[in-house]
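Every protein chain of the complex appears in place save one, which is left out.
Take a look at chain A:
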Amino acid sequence: MTTAIAYATAVEALAKASPDGDAELPLRPGQLPRAELLEAYHPDAGAQARVPLRIGPNRGDPCHPALARIVEGNALIGDVDLAALAPTSTDVLVIGGGGAGAAAALAARTAGAKVTIASKLRIGDSNTVMAEGGIQAAVGEDDSLQRHFDDTIKGGHNVADPALVAQLVGDGPDVIRWLIGLGVGFDLAGNATGGGRLMRKRAGGTTAARILSHKDFTGLEIMRVVREAVELDSGITVLNRAPAVELLSDDHGRCAGAVLYDTDHRTFQLVHAAAVVLATGGAGRLHLTGFATSNHYGATADGLALAYRIGARLREVDSFQYHPTGVAHPPHLVGQLISEAARSVGAKLVNGLGERFIDELAPRDVVTAAILRECAEGRGIERDGSVGVFLDTPHLLKDRPELLEKQLVSLKHLADRCKVDPYEEPLMVYPTLHYQNGGVAIDRNCATSVEGLYCAGEVAGGIHGRNRLMGNALLDIFVFGRRAGIAAARQVQAPRDQHRIGLGHVQRWQRERMRAGITDQLLSPVLYPDYGNFELRSHMAAGREG
């Protein structure tokens, strides 16, 4: 049982330690080397953090144990469920209604394809809207694609795919232009009305000011714009509340559409498509290793399960990003994200002894490990059973009170909901499960190892290595979302010989499960968090009774 310092004591310690005026709280001397810190305290480290996958294209590769259960799971449906279903046909089926999905749909449309976009919740309900800090793109005169590339590779601990990173940074400026063209209003430097330059901020782990933002709800603003673009396009059919329960394959093993579950009518819906873009996001709502999450309700690794079952290779599925500053108190808001924007404008992290224990602009995994270390070693702060460290807003706002209204709008809202006055009282923070670093392996055009299946956004891996930099996820979803859409639209033109569409891959999968002796009857994708209490068959049956 680790101990922690009582909240009141910690507040006193903070007040005592805070220097006057502009001076910053000095960093505690004797910092642990970063590698050592990560090895000892990061949730990805240690023997419990991974198991080898037993079946599938990545057999033997490490995977988070809870995620392994899901990707090795059995299918929710069988061939008989397809009986008496009339398929609808589209050129490109996009699964997922976040930023990547919307970008893929728009790009596929521009490339001339007929598009259907299916979302488990509603289009726009996604992690995209939660991206507060901003979007990275090397658009500054003091910046370069090379620097952005180097920062991303280094931030990802040198395991990211250099070709993907090159594509990410190379497409960056064009994506910004595309977004501005659609109507995104990025913050401008200086006189905002004078048509000035884009305002750029510095992100953790980067060598240049490269973050473009819209106040501190950049993702929400961008999603608002792209969602409108999708909904206004008559060539895009939007299916809300229609989770994909299985992909469809043809007799050559190619991906040929998906089976959706229409939650309104409680029936399956068969969509045949020449190409499928999976943009289903990440896995935060699985609450891996017991962590709270910053993710939205739908982030349950559906895409990983679907892609793996049809034969797509995964990568780095044992690597997750825990955002250092999730809310730690009050309990009903635990896990909610406090944007990096606060730290990037100068807010410090302080432990229960009033010590500043880490460089706040170090990469996220390092800051996370440092916070976990403080709490593990008894220097955390305890309040009503929750443990965390302080994000010292009072000291930050003392000299720059306007920050809260101008740049940290979301922080202000969140503090209001926490019933904390950020001018007076520090926020309590603790790492929160934030991002799936790995995912489905893709090439520069988002093609997976399964023909006809493309992946974009958080479900894809290889772009961020084992750690993602702030602002690169927003860029990632639009760079690769657009590329996936274009590549999928091109697939439409490739002639296909006669083939039958069904669940042949599920049959192969079940064979593999039996041979490997897997008896776990967990069905995947899980679609909703376990506290959602959703069970497909009883949901369907309830509809029939009603």
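Throughout what follows, a contact is a pair of C-beta atoms (placed from the backbone, for glycine too) under 8 Å apart; a residue touches a chain by one contact, two chains touch by 3 or more; residues count from 1.
Just so we're on the same page, contacts and distances are computed from a predicted model.
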{"item": "Omitted chain, identified by the protein name its UniProt record gives, among \"Urea ABC transporter, urea binding protein\", \"Insulinase family protein\", \"NADH-quinone oxidoreductase subunit F\" or \"Sulfonate transport system permease protein\"", "value": "\"NADH-quinone oxidoreductase subunit F\""}
{"item": "Contacting the left-out chain in the complete assembly, out of A:Leu25, A:Leu82 or A:Ala376", "value": "A:Leu82"}
{"item": "Chain not shown, touching residues in chain A", "value": "74, 78-80, 82-87, 498, 500, 502, 507, 510-511, 513-515"}
